[in-house]
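Note that one protein chain is taken out, while the other chains of the complex remain in position.
Let's turn to subunit A:
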Amino acid sequence: MVKKFLSLQWRQFSRSAAFQQKLIAKIFIGLIALYFIGVFTLMGIGAFYGIKKVSPDMDPFISVNNVLVYWVLVDLVLRFFMQQLPVLDIKPLLILPIKKRISVNFLLAKGLFSFFNVLPLFFYVPFTIVLLINGYDVSGTLLWFVAMLLITCSTNFVNFLINKNNTYFALILGVLATFVLLAYFRVFDVSPYVGSFLYGIYTTYYYALIPLLLFGLFYYLNYKYLMANFYLDGAISKKVKEVQSTDLSFLNRFGAMAPFLKNDLKMIWRNKRPKQVVFFSLFFVGYGLFFFTNSVYEEQYWIKPFVGMFITGGFLMTFGQNVPSWDSEYYKLMMSQNIKYRTYLESKWLLMVVATAIAMLLSLPYIYFGKEILLIVLGAGLFNMGLNAFVVLLGGVFNKTPIKLNDKAKAFSNTQAFSATMLIIALPKMLLPIIIFYIPYVISGSVNIGVVSLGVAGLLGVIFRNQIFKFIEKMYQKEKYKTIAAYNTKN
């Protein structure tokens, strides 16, 4: 039976849409995966020696254990937003003569082979080897290694639980929030305790029983939960929530665009994928904190408009990038209804402009890093509104990957929309702000001139938007049949 399951899984994997993409997309996804694998491996090898070099009198093993709790936290958050739960696939098995017990166990075991669980191995394995080379106690180190794997797997199962059950979600969120707040206000910091406990596994073997018990507990909770809900109307099928109708008639002032705007807002609010994407776009606002706090970039003026473009362009990059795929589920309706392509595109543009304006407002605190920085960020924002929004819409012409609105993106199949043309079209929106800022800046030697030229470029886009829209519309019309056909294929 398990053999049959495995062969099903293999087919699902090898025939999945991700595998049947164009070569360039495969290479791209492969490169991203390799990048992470590389980073983790290097960390695994380098962590020990790195820490030793920085603080020679500390045991690097203890230091690593002390920060591991943060890693587990970050891991859990990332999983919550990115990891696809292996749930729906089991549906066809419901009425086949297979014991529920086997299906549930298989389902849970299958979830363990997620990229999220494999990736930590690339850290833990080299790190453990380094420990062994450096003369750490063999059985203690190996026990610690096993315990770490158990903790990774427990995180995996905790994520299942909080994804499916609001009670667990509230409970775990509450516990975590309490610890984080306590640590933040320096009342009580749990991380050294966790650290010394983790180190304790190495010194006191029977401590390892606790991760084992945790793993067992979370596995059992999942098992129980799935067994109880192993019906079509249980956890496996999507929950049907009672709907609150929302009144968005205040948007009617936008005339012909109003129905689309109202629809797009509902689309974002009521579907998992776009909600996730818009949520992520909020993080872009904080992107500047990485750069402006780092003195290395202080004199690198060319990079500042690039950063500004990211700060104000989160929505543009995440949501805009996938136009018109957001409407892929009902694209045939859109194409046969009484709709002018032009109005449809304009409404998407307006949405991006408003989102950029909001991001610009949110980026006002960057004044903390100086008036200059803020001006560059705002200039890049204007550029995003006036030109980049169109570049993004133009890129959408070649966007032929349907989006399942109510499915969360799988980590690493999120790049589905990547293709050679998409990459080429993504370049100008990153490079243009740099060029338009940097050349006038170098010539005039004044940041203000650079900012003004960014703003003027954006303004020109707004002024000539009729011509631009006409051009984009023509492109969309030309690709219409191909797009409909592509959205029609189910993956």
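Please note the rule applied: a contact is a pair of C-beta atoms (placed from the backbone, for glycine too) under 8 Å apart; a residue touches a chain by one contact, two chains touch by 3 or more; residues count from 1.
Going forward, contacts and distances are computed from a predicted model.
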{"item": "Protein name as given in UniProt for the chain not displayed, \"Chromate transporter\", \"Cbb3-type cytochrome oxidase assembly protein CcoS\", \"ATP-binding protein\" or \"Rod shape-determining protein MreD\"", "value": "\"ATP-binding protein\""}
{"item": "Options A:G46, A:G200, A:P259 or A:P428, residue touching the unrepresented chain", "value": "A:P259"}
{"item": "Touching the absent chain when the full complex is considered, from A:I98, A:M267, A:L282 or A:A486", "value": "A:M267"}
{"item": "Full-complex contact with the absent chain, from A:F48, A:F61, A:Y331 or A:Y366", "value": "A:Y331"}
{"item": "Touch list for subunit A against the chain that is not drawn", "value": "238, 240, 242-245, 258-259, 262-263, 266-267, 270-271, 329-333, 335-341, 405-406, 481, 484-485, 487-488"}
